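One chain of protein is taken out of this complex; the other chains stay put.
Let's turn to subunit A:
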Amino acid sequence: MKLIFEKSVSGRKSYSLPKLDVKEFQIDIPQHLIRNEEPELPELYEVDIVRHYNQLASLNHSVDRGFYPLGSCTMKYNPFLNEEVASLNGFKFIHPYQEERTIQGALELMYELQEFLKEITGMDDVTLQPAAGAHGELTGMLIIRKYLQENNLGHKNEVIIPDSAHGTNPASAVMAGFEVVKVNSNNEGRVDLDHLKSLVNENTAAIMLTNPNTLGLFEKDILKISDLMHKNNALLYYDGANLNAIMGKVRPGDNGFDVVHLNLHKTFSTPHGMGGPGSGPIAVKSYLRDYLPKPVVGVKEIGEYYFDYDIPKSIGKVRSFYGNFLVLVKAYTYILSMGKEGLKKVSELATLNANYLKEKLSRFLDVAYPDVCKHEFVIKGSSLKDYGVSTLDFAKRLLDYGIHPPTVYFPLIVDEAMMIEPTETESKETLDEVAAIYEKIVEEAKEEPQKLKNAPMTLSIKRLDEVKANKDLKVKFD
């Protein structure tokens, strides 16, 4: 479809402003600092814009449109209630530099959310400042670094990260000034304990773990790993991207983790908004409290909430103001809606759905690790190669059936990987239908492989040339 710039007609407008109600001043800005050409923004009338965005919306797959099992992204259903309450004037139209007594509702909400997150993770203190999961990772690793330095352990500069980890983990560790050491997975898809032991030394600062990991498997040696790390004065960082599997079932804090981040947009359904905003609070054990970014929200005995800047060894700020407040409102709403029983049920049903779909698909596709999984599992697509098709072809064919493909080619340790996370908000009928579609596509791969290679065929657009996009780089309209 046309770009908005191609729809622009000189002289059209879709805004109206009241006449200036004050006198016009002589503009006293030096001439060379005044813009001499208007910025090239489109000129349209309102209906143009309305139709443009409605057309664009129809080109997107979304959770509201159909199954969206993007592994490790937790694309669960997003309640309308979350949106409605987050759009209240008392949340949307407040300024970050208002006097504290004029924002008691916002502070109470943040305080209570801190308390809920502590409880869910089994940790002692929380900051809501990070803007996304990866931002939380960076914050957590900066806290670990500062803690080590303050305790004469500044020489510890190595962070151990499994080969199955999210790409953000190594990237965040490096941004926080660490070197990355990779630990292998064993043939069960878990951290290879012997390899880990061989890597741990006096320079080991921390291990970053996702638990359950990206294969959907729980690191059952977690207590041994925790012992090993702590004996070596190293810390445990918990990547909360996969927390949706374990709420009310197991708490990272009880397993020895020292720092935990959460992805509120995933677990707490805030929604994902085409790629953000997310929110990535981190929770820490009490001995790390003094390193949190300023401020956290506290409460005085008289029931007055306040920003607590008394964080003596703070790493500093990682974001302006207090984090993605409106996302916090939605996560808080979700927690109130579900409550303690609901959150536990969410995790149980996410796990049940994943295992159910895994068993169904295992009849005609290879599951990489057959063990009982948590919220997600990984298919090894390499057997499709026998028919001359790839995981990518398979994924593109799924589009023709109106369902979103899983995460593909990740984790890196599984050949032709497809990582499937159905989430708890999908019904048994949907899972049955999905399994039937997968089976059908496997049959197609055997009989008409070209169909997969040509896919998608039913959308507004056919398969895109991503090589050309990178070679003839065009990143704006001229």
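In the analysis below, a contact is a pair of C-beta atoms (placed from the backbone, for glycine too) under 8 Å apart; a residue touches a chain by one contact, two chains touch by 3 or more; residues count from 1.
Just so it is clear, contacts and distances are computed from a predicted model.
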item	value
"YciI family protein", "PDR/VanB family oxidoreductase", "Probable glycine dehydrogenase (decarboxylating) subunit 1" or "Thiamine ABC transporter substrate binding subunit" - which is the UniProt name of the missing chain	"Probable glycine dehydrogenase (decarboxylating) subunit 1"
Residue of A:Q114, A:T204 or A:T333 touching the missing chain in the full complex	A:T333
Contact residue for the chain not shown (choose from A:E84, A:E150, A:D310 or A:E448)	A:E84
Contact with the hidden chain (one of A:V259, A:A331 or A:V346)	A:V346
